[in-house]
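Removed from the display is one protein chain of the complex; every other protein chain stays in position.
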Amino acid sequence: MITQIVFWFFAVVLIGSAVMVVSARNPVHSVLFLILAFFNAAGLFLIAGAEFLAMILVIAYVGAVAVLFLFVVMMLDVNFSQLREGLQRYFPVGAAVGLVLFVELALSASAWRIAPNVRDLPHARVPGASSNTEALGELIYTHYVFLFQACGLVLLVAMIGAIVLTLRDRPSAKRQDVAVQHARVPADTLQMMTLGLGESTTGNGGFRRPIGKSAEKPVSRPALVIENSPDREG
Amino acid sequence: MGAVAPANAILLAAILFGLGLAGVLIRRNLIFMLMSIEVMLNATGLAFVAGGARWGQADGQVMFLLVLTLAAAEISVGLALILLLQTRRPTLDSDVGNRLKG
């Protein structure tokens, strides 16, 4: 009884927030309603006994995906007047397609009968798993190993795709290159010179000047060491 | 799903999926379309978990983990594409971005 009440509560709030996600004017409101929808879906998962998934939904979706959405929404300057322009034009088609699909799904769900001998079919049974997480763990890594590896490949593709799309190579980035640092020799950066009395370094090109091949390396800035500094006299 | 009939959960998933599909078709802003896709993915996950709970097994939950992974990959690449599109075009209207040649 309590389960029924909680189920309908979560279901109604979930549908309401999904409607708001689709129809909200402001994208920030839409993202916030998406977060609410995720929380309610997590509650439904709890009712279904999927505790681990409920927590993962809150952590991965609310903690990461929704935040990423907020990030992008705040990053882009959204033109609010343009947002609803084509809404009337597309509303009939979109609503009709959505309604037709819903009616089809509802018909197939209501006409759903469970075959009487389906219990005899081989299932991936988990005998004696003490918790939901353990039951999940026993299935993913052995019985569904190909799906699991496919998940890894999908994540790899997403990682590489995101880097390729968003990474700009900026030459100004000061990154450490250990090999260049070790290959440095004093002759690259130092120049020993003897100055006569009364001569200044300015006449010889100043303290800082590019010498040799170290000129194109931004990490090693040439410095001049003077044996007897004329600045004291001049 | 405990005391809840699985048909109710499937109906809920159907409503959510229809809503998300209508959102993808109606909204023209790409960010809203991505969020509607999230709603649809959530609906499929709900159906999977409800179906798995009908048999008292964790198989449906494994499928939802797969859906979760796909959603994260789709979101990261999709939002990166939106960011790139925004730098090339002044608008995020999906009707404007119908040319492949940028």
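So that you can tell them apart, the chains are marked A and B in the order they are listed, and the count of residues begins at 1 in each.
By definition in this document, a residue touches a chain if its C-beta (ideal position, glycine included) is under 8 Å from a C-beta of that chain, and two chains touch if they have at least 3 such contacts.
As a convention for this text, contacts and distances are computed from a predicted model.
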item: Undepicted complex member, UniProt protein name, chosen from "NADH-quinone oxidoreductase subunit A", "Amino acid ABC transporter substrate-binding protein (PAAT family)", "Tryptophan synthase alpha chain" or "Glutamyl-tRNA(Gln) amidotransferase subunit A"; value: "NADH-quinone oxidoreductase subunit A"
item: Sole contact to the chain not displayed, among B:10, B:39 or B:79; value: B:79
item: Contact partner of the left-out chain, one of A:30, A:132 or A:189; value: A:132
item: Contacts of subunit A with the absent chain, listed as residue ranges; value: 2-3, 6, 46-47, 49, 51-52, 56, 59-60, 63-65, 67-68, 71-72, 74-78, 129, 131-138, 140-142, 145, 148-149, 151-153, 155-156, 158-160, 162-163, 166-170, 172-175
item: Interface residues of subunit B (partner: the chain not displayed); value: 2-3, 53, 56-58, 65, 68-69, 72-73, 75-76, 79-80, 83
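One rule holds for everything that comes next: only the chains that are shown with their structure count from here on.
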item: Contact set on subunit A toward subunit B in their complex; value: 1, 3-4, 7, 11, 14-15, 18-19, 21-23, 27, 30-31, 34, 37-38, 41, 44-45, 47-50, 52-53, 56-57, 60-61, 64-65, 68-69, 72-73, 75-76, 78-79, 82-83, 85-87, 90-91, 93-95, 97-99, 101-102, 105-106, 109-110, 112, 123-126, 129, 132, 135-136, 138-140, 144, 147, 150-151, 154-155, 157-159, 161-162, 165-166
item: Subunit B residues within the subunit A interface of the complex; value: 1-4, 7-29, 31-32, 34-36, 38-39, 42, 45-46, 49-50, 52-53, 55-62, 64-66, 68-77, 79-84, 86, 91-93, 95
